[in-house]
Every structure is written in C-alpha cells, then in structure tokens.
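Report on one structure; see the data block that follows.
One protein chain omitted, others in place.
On to chain A.
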Amino acid sequence: MPNHQINPNKWIDLYSDYLFNYTVSRVSDREIAQDLVQDTFLAGLKSMKNFKGEASERTWLISILKRKIIDHYRRINSKKGKAEVRITYNDDSESEGDWLEERVADPFDKTAEDSMENEELADAIHNCLSKLPEKQAQVFKMKTIQGFETEVICNELNITASNLWVIIHRARTAMAACLKENWF
C-alpha cells in the first residue's frame, strides 16, 4: 500500500476549490462554506501528526470537513433551541385525505438523482483540474467556471488575449481527454 505524504504548503492550491465545491453543495451559502473550508485547513494543520498516510491527503481533509459541516448544522440547530420536523396535514374538507398521495414520490421528479450525479461530475471536474499545470488551471477556472471577461483575466494575469486563447485551448484539450477517461 502506498504511504501517502502530507505537505500543507500545497493544500490551498490543490484542494481549496474542491473542498469549497463539496461544502457549498451542502450548506448552500458561499460565506459559510468559505469559513468551513478555512476551519478544515486549520484543523488539518493542528492534527497533522495524526495523519497516518493510509488515505490520500484529499480524503483525509474531506473527512475533517464532513465533521465541520455536521458541527455547523448542530450549531445552527442549537441556536434555534431544537431541531424540529413539523408536518401539517391539510384540514380542508375539500382536500381531506390528500396528504398521503401528496407524499408519494413523484416518478417524474428526478432532481435528487440528477443532483447526485452532477455532484459526482463536479468531483471529476475538480479532479481533472488538479492535474492541469497551475497556470492553465487558473485561466480555465476564471474563464469557464467564474465566467470572467477575457479582458479582465488578461489584465489580472498580465497576458495577451492570444496568449489566453492558447492557454484555454490547451486546457480544454486536456480537460476533455481527462473527463473522457474518467467520466464519459
């Protein structure tokens, strides 16, 4: 079994987007997600000596993050005083007895399954992104995922437009190949 190494210097570059994506789909608030990711990195740093190298760094960090997310939900629930589930039935005579049918799963509603698959796809995309050279990944993320204008990216990174398109082309070719191998 390969013994995994731990190197916190690279954590933020390598895993922050992946962890953020994982969190934001679970807490649906960007700011809270950012805080939780930050907490995860700091907690990881503190308990580095517990890292046994049995799993990869990323898996290890995700396991910390999961705890943080659970803690987050516990905290907001205790703020409210309790975690309640309330079900109100419809008392109208007209629609009496409707509630049973209303609660049957809708076979045409595939959203849960879809979103699960999309989450796996997002994982695969992050995985492929982490294999790109740093510059390519950076430009590709800004252009494709964050949707910045070409001009803005060029100014920020101090590159020309034709330079940007060359980088984008290389990144897209690599990403398509990587996803083809791991997803399609």
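Note that a contact is a pair of C-beta atoms (placed from the backbone, for glycine too) under 8 Å apart; a residue touches a chain by one contact, two chains touch by 3 or more; residues count from 1.
Assume contacts and distances are computed from a predicted model.
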Pick, from "Glycine dehydrogenase", "ABC transporter substrate-binding protein", "Transketolase" or "ABC-type spermidine/putrescine transport system permease subunit I", the protein name that UniProt gives for the chain of this complex that is not shown.
"Glycine dehydrogenase"
Kindly note down the residues of chain A that lie in touch with the hidden chain.
8-9, 11-12, 16-17, 20-21, 24-25, 34, 37-38, 41-42, 45-46, 48, 118-119, 121-122, 125-126, 141-146, 150, 156, 165, 168-169, 172-173, 175-177, 179-180, 183-184
